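Right, I'll just put the structure down here and ask away after.
And now, subunit A:
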Amino acid sequence: MNSDYRMSVVVRTITRLTYGLIIVFGFYVIMHGHLTPGGGFQGGAVVSSAFALLLVAFGSAGLKGRVNRHWFQTLEEVGAIFFLALGLFGIGTAFFFNLFANNPGVPFGQSVPFGPNSGAVSTAGTLPWMNWAVGLKVLTGLTSVVIAMLIGGRKEERE
Partner candidate 1 sequence: MSGISSGFGTWNPIAWGLLILGIAVLALVLRSTGRRSYKKGTDQTKAFLSGNEEPSTPGDLHVRGGHLYWGMLDGLDAYYRRVRGLHTGVINDYVAWFVGALAFLGVLFVWVG
Partner candidate 2 sequence: MSLGNLPFIASAMLVILGIYTLLFKRNLVKLVVGGSLIETGVNLFLVTFGYRTAGVAPIYTYAPAAKRMVLPTPQALTLTSIVIGMATTALLLSFAIHVYRHHGTLDARKVKELKG
């Protein structure tokens, strides 16, 4: 598994075409976590699968320019702290209290009618923010796991 390992032309062209779409779809899943069955973790996994696809198709060269491991690690920490900060915002009444829900002034503040509804985007208070925080964390975390596995697997090139 030397570093200039690359897949066949077919795989490389398809990867070049689709990895942008996968990333966009991943972010879509993260964004609408509070409405659709998606959410932070699933969306993050989809996006990191795009990076894994790049890795498989182009070997480690594929990610050379795009992903800097240390930068990803700090992003992961930022995502985690953002999630916890959201939990602490509502500490006045209780930990993880949904402060923003049900007061229209705030971006995601509209109240949700009980029972089946057509699903307005700006509802569910702190939940969308939490989804984004978790999505960011999983996205960077999973990608650095994939990269670590690749580098770990190769004996001679220790990063």
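Definition applied: a residue touches a chain if its C-beta (ideal position, glycine included) is under 8 Å from a C-beta of that chain, and two chains touch if they have at least 3 such contacts; residues count from 1.
Candidate selection criterion: all candidates are chains of the complex that A comes from, given by their letters.
Here the structure is a predicted model, which is why all the values come from computation and not from measurement.
> Candidates 1 or 2: which touches subunit A in this complex?
Of all the numbered candidates, the touching one is 2.
> Going by the contact rule at the top, pick out the subunit A residues touching candidate 2 in the complex.
Going through subunit A, the ones touching candidate 2 are 35-37, 39, 41, 112, 115-119, 142, 145, 148-149, 152-153, 155.
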